[in-house]
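A single protein chain has been removed from this complex, and every other one stays in its place.
Moving on, here comes chain A:
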Amino acid sequence: MSFPWAKQYEPQQPLMKWLDEKLPLPRLVYNAVGAGYPVPRNLNYFWNFGVLAGAALAIQIITGIVLAMHYAANAGVAFNSVEHIMRDVNAGWFIRYAHMNGASMFFIVVYLHIFRGLYYGSYKAPREMVWLLGVVIFLLMMATAFMGYVLPWGQMSFWGAQVITGFFSAIPVVGEPIRVWLLGGFAPDNAALNRFFSLHYLLPFVIAGVVILHIWALHIPGSNNPTGIEVKDEQDTVPFHPYYTAKDGFGLGIFLLMFVLLTFFSPNLLGHADNYIPANPLSTPAHIVPEWYFWPFYAILRAFTFNFLWIDAKLWGVIAMFASIALLFFLPWLDSSPVKSSTYRPLYKKFFWVLVFDVLLLGVCGKMPAEQPWVVLSQIGAAYYFAHFLIILPIVSRIERPAPMPNSITEAVLAKHADDMSAAATA
């Protein structure tokens, strides 16, 4: 599962030799993230975000396990138990704020990781399986984050749960029974809170499992790179350790610094004030807003306001919201261009940046109340989102004439350095 020139694990110490014969765990690590994994030599900083997402998952699991030691998943006391953590548990405020903002940091790095993949064509053959597993991880993350947000049992927790589980009631005929079955009641209450806690504890470990598959699938073709050209020989690569462990170490430092600035200096910046009000089924907040990482999808959900083709607008919204993520599963086959990197795709590159703008616009629309001009902007934004993936991308990949490409990664690297040298010489 690697290139023929990959370094082999050769234990020197008798203990490590003995261990390698009985259980070759060090060998596995060596081949996965050690010197035994050859990686393209030209990766830029956008290739840090995979490791950072792994770090974010680890932080969420560790802080989450500690929180679960103090949290009480009962509708009567859940809110107070969170305040108990904030006030009375040693460093509880830190653990809780780190977990709360850790979710945001996790989504930030995962969104950058996804857009990196979109820009450099990392979803294309031979890495389709890496991409598919990535989309599965993203879906699991969304489910986990949603259920985690319900646990403090504040106003937004309760009404968020009400709205999200309400999606199921849009299904004709069986929708309402399904919703009641999922919630364990007619509205979110103790039964729902308990099952959400149980699943919120389970799913991160499922994510960790799929992450292992994601990395396994990655190691078969090896990592993509900014040129999108596949590795041809040994001089195209460097061993993961120490080259990329060092670079990831620096990236991790910057990530943790951002994390610390958010957690310690503005921990409630990305939250919503209403979630510091205990859940009250009799009082609906003026604006029910999900967490920021769901805003683009929330905007797509609310963009459908017309009963088109006799299908209820609400059902259209729910279908479209799920479709907006589900279509990512088909991306490797929607884009038929053999060229991966946008560096050599002049036309696709333009549409990529329009998509980035479109998703940011949808994000703002999802945050705002359902008033004009945000409704019409979210409708235009949602239409463009689907147009990008389902119409523009397949056409672009057919008509586009790619820019001339270097023959190998090494050639691209040397050409870049020659440019730098001549620029330095003329300067």
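One rule holds in what follows: a residue touches a chain if its C-beta (ideal position, glycine included) is under 8 Å from a C-beta of that chain, and two chains touch if they have at least 3 such contacts; residues count from 1.
Note that in this section contacts and distances are computed from a predicted model.
S.K.: Unshown chain, UniProt name, "Ribose import ATP-binding protein RbsA", "Cytochrome c1", "Aldehyde dehydrogenase family protein" or "Sugar ABC transporter permease"?
M.R.: "Cytochrome c1"
S.K.: So one chain is hidden, and I want to know which residue out of A:Leu23, A:Ile254 or A:Val354 touches that hidden chain in the complete assembly.
M.R.: A:Ile254
S.K.: Quick one: say which of A:Met86, A:Leu347 or A:Val364 touches the chain that got left out.
M.R.: A:Met86
S.K.: Kindly state which of the options A:Asn42, A:Ser104, A:Ser122 or A:Thr343 is in contact with the chain not pictured.
M.R.: A:Asn42
S.K.: Considering the whole complex rather than only what is displayed, give the residues of chain A touching the chain that is not shown.
M.R.: 41-43, 80, 83, 86-87, 93-94, 97, 238, 242-243, 246-247, 249-250, 252-254, 256-257, 260-261, 263-265, 267-268, 273-274, 276-277, 286, 303-306, 308-309, 313, 316, 320, 323, 327, 330, 333-334, 336, 371-373, 375-376, 379-380, 382-383, 386-387, 389-391, 394, 413-414, 417
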